[in-house]
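A short write-up of the structure that comes next.
Note that one protein chain of the assembly has been removed; the remaining protein chains are unaltered in position.
And then subunit A:
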Amino acid sequence: MAEEGGFPQQKLLEKCPQNQISTLLHGLIDGICGKCPPRYQDYAKIWSLEEWWNVCDYFKELAKDTLKNIWSKDEIAAHLEGLGSSKQEVLDVFWVRREDMQQHLRQETCAISRTQLVDFDWSLKLAMSSDKIASLHQPLVSVDLDVREDETKRVVSMELTKEDLQKLITSLEAANKVVNQLKT
């Protein structure tokens, strides 16, 4: 289906000036990797909005397909037959960015749990005194866990004393041990 449906989009790409093709494609792949995708404003003179969407979607899918089917260089080239002169350029881009995309897509694929930890942040505080004790000197750590749950991000914040933190770390270490066991 890609071949028949692909040709109009491949034709569309020819409208783009040669020197912008690689920039556009790199931008699209950046978008796949979770960075800034290219903006329509920069390409508004070349394509209408619908065409833009078409081109973007098509090449994104194509880039993912190269990884999904583990195509060799020649196989990718075979799928880009309709491009003509800019074929080599597109091929180069796909080939160079293979690793980046693979890494990101792998992460996405691995995230099969309902809730996943995306990022975390911590800060250390020293409580000098409280309303009852004049000199407390208790270290506290506040941990923020960025959790993705059903495509929405949630921040779980908690404040831990030294013992609590030790507990958290031991449980995480136990989890890590399980992962390591899987690895070997």
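To be clear about the criterion, a residue touches a chain if its C-beta (ideal position, glycine included) is under 8 Å from a C-beta of that chain, and two chains touch if they have at least 3 such contacts; residues count from 1.
Quick note on the criterion: contacts and distances are computed from a predicted model.
Among the names given as "Coiled-coil domain-containing protein 22 homolog", "F-box/LRR-repeat protein 7-like protein", "AP complex subunit sigma" or "Cytochrome b-245 heavy chain", UniProt records the absent chain under the name "Coiled-coil domain-containing protein 22 homolog". Checked against the full complex, the candidates A:14, A:51 or A:144 give a single residue touching the omitted chain, namely A:144. Contact with the chain not shown here comes from a single listed residue; of A:78, A:111, A:133 or A:158, that residue is A:111.
Seen across the whole complex, the unshown chain contacts subunit A at 22-23, 26, 33-36, 92-93, 95-97, 100, 104, 111-114, 119, 121, 126, 128, 137, 144, 150-151, 182-184.
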